[in-house]
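Missing here: one protein chain of the complex. Every other protein chain is in place.
Per-chain residue numbering starts at 1, and chain names A and B are given in the order in which the chains are listed.
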Amino acid sequence: MAFINAETKKINENLSSINSVKPTKKANVWNTFKRDYQLWLMILPAIVVIVIFNYIPMYGIQLAFREFDFTKGFTGGEWVGLKYFDQFIHNYMFKDLITNTITISLATIILGFPAPIIMALIINQVFGKRWKKTLQTTVYLPHFISMVVMVGLLNVLLSPETGVVGHLMKALGLGDINLLASEKIFVPVYVLSDIWQHAGWNSIIYLAALASVDPQLYDSAKIDGASRWQTIRYVDIPAIVPTMIILFILSMGNILNTGFEKIFLMQNPLNLPVSEVIATYVYKIGIISSQFSYSAAIGLFNTLINFVFLLAMNTIAKRFSNISLW
Amino acid sequence: MRKKKFVKGFLALSLSATVLAACSNDQAASDGKGSSGKTKDGKVQLTALITKHPLTQDLKKMKWLEEVEKRAGVDIKWQEVTADWDQKKGALLASGDVPDLIIGPNAITDADYVQYNGLFEDLSDDLDKSLPNVKKMFEAKPETKGIATQLDGKIYGLPKYQRFWPATATRQFINQKWLDNLGLKQPTNWDELYDVLVAFKEKDANGNGDPNDEIPMDFSPTGTGGFGFFQPTVLLGSTGITLGEGSGQGYYVENGKVKNFFTDERYKDFVKFLNKCYKAGLISKEVFTQDYTKYQSVARGNGDVAKVGYTYGWELTDRFGNTLAPQYATLAPLKQTADSTAKVTWTYDYNSLNYGANMITLSAQSTNKDAAMKFINELYDPKVSMQVLFGSMGTNIADNGDGSYKVLPPTDSKMDPGTWKWTSTWADNGPMYIADDLKLELGTDMQSVGKQTEPLMGAIDAIDKDNDLFPGMFIKYSKEDNSKLALNNTNLMNLAMPKYSQWITKGGIDKDWNAYVKNVEKTGLFENLKIMQKYYDDYMKNKK
């Protein structure tokens, strides 16, 4: 007990000292550390894990600037600087790859971001507990379907001759369009099937946020005569805005990440002009001759652009709200 | 107070548990390097990795393998890989964590030998002492030595030779019953084929009362990386272009010159013909979007009503199923037009079907090289190779007692011989030497393929193998050239394949042709042709 009181006293003293006088730099850091040592202890395991498993292997990034030479080990190869970055940018395919990648990514973000939110808001409005549970469980299930099976499913259902969707389209008079064949329809099919598969799962986090809303807020809204729609606007949505902002910043940090497996499985000669993205290209040049340095360079290029976007978004979010990553 | 202690203590405990776990060395976890132990009965222990076909059973159940290990005095710990080898390979090789033996078709490639210099054992100086069976194969079939020798004269991976496979992988089939129903003769050129297909479409060829359920022509889904087997590119044979290795990306040799058909006028004719067919509704609408499973399913029709009129495949029962196979026949190669003078030819796949490179490699860091080589040598004994390919003596092969052997039918009567082979043993994935003088009677599946290839043999035998064939298997490129070729080919495919499918489904080849050719130049195709020509010339010069 005495120990704790002494602690508290020290904390209070530090608090007041920080508020009043500006101490010397050295004392400040030490005091902070002494005061916050418990916090440091709590965060230590996470830091250790990240440092060991994420930062130690980071020397691998320099491979993008070196010729990979197995006999000399990972860091022994000849330094070639920006050679592979150059090679990539001046590549015949560069413009198309970037265009396709950004198109698919942006479409996925723009359409895929609101979908889970809307779904969460809708499900949240369902009154019967049983129905709500059933609906929730059903919508998150597609998330577990593996990519290979998912694309197989798409091929079967969307086939113009034999698929359910194909039959529907024939009934609507659109029988001539082959959903799997057209360049123009590739991106919508890709994005919509992505939403179909993941919106339910992604809505879980918003549902959890909505579940933490103080019921008193709903009561006072009702007392004030708010309609259901107004309730959503003024109670539900503000409750999930912090989550929304953070998730949006993070998704902007994925601007050049399209994911490899699904696109690779969906590619065919007819849609190739729009479906060849950075990830599939890297895979193709990789399997033929282990081009470690080249693929490392492309990967780094990819990552840098993503990171710049993330920084930009984070700064914007900080300016206009006080919610941001750091 | 207690809570704080508890939390602190718990954190400390978990941290130390983590550290302990990280440092613990699981005894059973070998790090893959050649283990230098001996088992109780004095056998040498080896580690090996095999990339086996997913259908293949557990290696422990293969009797012939057990016997081979016994004769070589080894006990092998096997790692059996059936999927995702390319992903595993990178980590395995770059970390130097290599098992004593790696087995599988081109599991380690020529490019890997250059990239990971020093990881694999050079076997060229061991032929006399430790690998006499391999030496015999090299002497009987010098091409195999060519396949195995790298640019620096060393041999890191051993090839296979399996002798019995046909000269071509793709046969063209036509529904004979439909022809008979409609009173038509087998077509002999493209125009006649067109007319036949039209008749198939309009005249209820399968006689079931529905004139709209026939698919006159279907071909295997084209990948985005180039052409493969069972594609209509075989029709290029009608224009005199002999396809073979490398033709997936359009390369072929004519009169000693390396060319690429993607910018050839004859390719233009070929695409125009397919477009004509597609426009008339003669080709399946899903030809570019279906996957291989669907392609095969469609051909099996509905009970005994066939769906497909003209198509390509490996063998009749494989393509159409047992019920419908009798309705079909192999069609001889077609001429382009009735009065065409081009020498009709067909794709030549003998080399790629019968030879294989880098089927087995030995780690340079192995501590038991002698034992490992003894094992390798056993595999190349033709009597053992026969079992590697078809299965164990007794269950899969019968010994007739007079020096000849016979491949037995599957013990499961519902299974076809091909699946049976793949289930029982390593099959085509293993290193082997099937000597030309081995007396082996084949199973029904191989015999059928042979028979079904006969109508094509006329054209195939007439191929000038010295001047009109690209010897892809025997050519080794340097690391830089290999990279250049790969990168340029990726660009070429990304341009050519979409155009191919677009011109067939939507037409417009005449309009686009000139701009297309200019774009092809930008992909680096001509650089590739120059490189390949140089290597081809060197190879031909050294052959003499």
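Convention: a contact is a pair of C-beta atoms (placed from the backbone, for glycine too) under 8 Å apart; a residue touches a chain by one contact, two chains touch by 3 or more.
Just so it is clear, contacts and distances are computed from a predicted model.
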item	value
Per UniProt, the name of the complex member that is left out, chosen from "Carbohydrate ABC transporter membrane protein 2 (CUT1 family)", "Phosphonate C-P lyase system protein PhnG", "ATP-dependent DNA helicase RecQ" or "Biopolymer transport protein ExbD/TolR"	"Carbohydrate ABC transporter membrane protein 2 (CUT1 family)"
Option touching the unshown chain, where B:T419, B:S483 or B:N519 are the choices	B:T419
Touching the absent chain when the full complex is considered, from B:L55, B:V198 or B:I475	B:L55
Chain B residues that touch the omitted chain in the full complex	3-4, 7-8, 11, 14, 18, 21-26, 28-32, 53-55, 79, 82-84, 87-88, 90-91, 94-95, 97, 165-166, 169, 220-221, 228-230, 292-294, 296-298, 300, 313-315, 317-318, 321-322, 353, 414-422, 427-428, 445, 449
Residues of chain A in contact with the chain not shown	4-5, 7-8, 11, 32, 36, 38-40, 42-43, 45-47, 49-50, 52-61, 63, 74, 119, 122-123, 125-128, 130-131, 133, 135-146, 148-149, 152-153, 156-157, 159, 161-164, 166-167, 196, 200, 204-205, 207-215, 227-229, 242-243, 246, 250, 253, 292, 296, 299, 303, 306-307, 310, 323, 325-326
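One rule holds in what follows: only the chains that are shown with their structure count from here on.
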item	value
Separation of mean Cα positions, chain B and chain A [Å, integer]	39
Residues of chain A defined as touching chain B within the complex	1, 3-4, 41-42, 44-45, 48-49, 68, 70-71, 91-93, 96, 152, 155, 159-161, 178, 180-181, 267-270, 272-273, 276, 281, 284-285, 287-292
Parts of chain B lying in touch with chain A, wherever the complex brings them together	1, 8, 11, 14-15, 18, 86, 90, 94, 111-112, 115-119, 221-225, 285-286, 288-291, 294, 479, 482-483, 486-487, 489-491, 494, 497-498, 500-502, 505, 522-524
